[in-house]
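Quick one: this structure, given as structure tokens, is what I'll be asking you about.
Complex shown without one protein chain; remaining protein chains in place.
Here is chain A:
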């Protein structure tokens, strides 16, 4: 639904985005990942038409991005903000109308969301009278009230306590099920890892990796297994079973081994079983964070 093609964004002496291309499929959850200052916010601002790229194009549902698309996007910026002295109900109404809703539609949608978030009684309260967490809920409503096709959430879970974060996560997933496409942007990669269908890694203005999360992780599997056991520490020194690391925690010994030459887990186990008592065997699948670090270090230094 969103096609980002060869975007370049230049600020005076700093190039925020350098030839970045992305495809975001309809109905998917997309993770835009990268450290602070990588260029995520610049890209999001371009999608939101807050700024325009110096080169490259963005297509929304096949059409070149234009002001009509603004009403179909819901944006939760990293830096949350509301008018402090304005009543919450009026404020929601104002923001919804700015997104092109009629007054009546806006009122009924706001009521619907306020009920869902259990904040009906807040209509006449002012933002300055609410706690940080409460403001976050209101802000979330402001983002989704106009029923956007595309939701862009910048650091969505920061500022929420665990209970509310879970609640927001459920709401996002429900919206996704109903057809909304979601873009998560975050530098805390572990926080969205389980949610995303597709991801893109951005570092220092460049896209360094993108694709289906599963495919990426599979491609970074290295046939490495972690074995936990008790008994005398063992060392295996054969080309087929390459020891990556070995450690001990009280009784429990841990051995991380890479299988080479087509050896299987069974082969590993049968060579170990006579010597020790095995408690657990896991495949070591790299996290996005690991992949990111690996990927970046391949290309040179990175400051996280």
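Quick note on the criterion: contacts are C-beta pairs under 8 Å (C-beta built on N, C-alpha and C of every residue); 3 or more make two chains touch, one makes a residue touch a chain; residues count from 1.
Heads up, the rule we're going with is that contacts and distances are computed from a predicted model.
Student: Leaving aside the chains on screen, match the unshown one to its UniProt name from "CheW-like domain-containing protein", "UDP-glucose 6-dehydrogenase", "ABC transporter permease" or "Phosphonate C-P lyase system protein PhnG".
Tutor: Answer from the UniProt record of the missing subunit chain: "ABC transporter permease".
Student: Which of A:62, A:81 or A:262 touches the chain that is not shown?
Tutor: Spelled out, the listed residue whose C-beta touches the missing chain is A:81.
Student: Can you tell me which of A:33, A:73 or A:268 touches the chain that was removed from the display?
Tutor: Answer from the full complex: A:73 touches the omitted chain.
Student: Please pick, from A:23, A:54, A:105 or A:267, the residue that touches the omitted chain in the full complex.
Tutor: Here the residue in touch with the unshown chain is A:54.
Student: Tell me which stretches of chain A touch the chain missing from the display.
Tutor: Within chain A, the residues touching the omitted chain are 11-12, 45, 48-52, 54, 67, 70-71, 73, 75, 77, 79-86, 94-95, 97-100, 139, 142.
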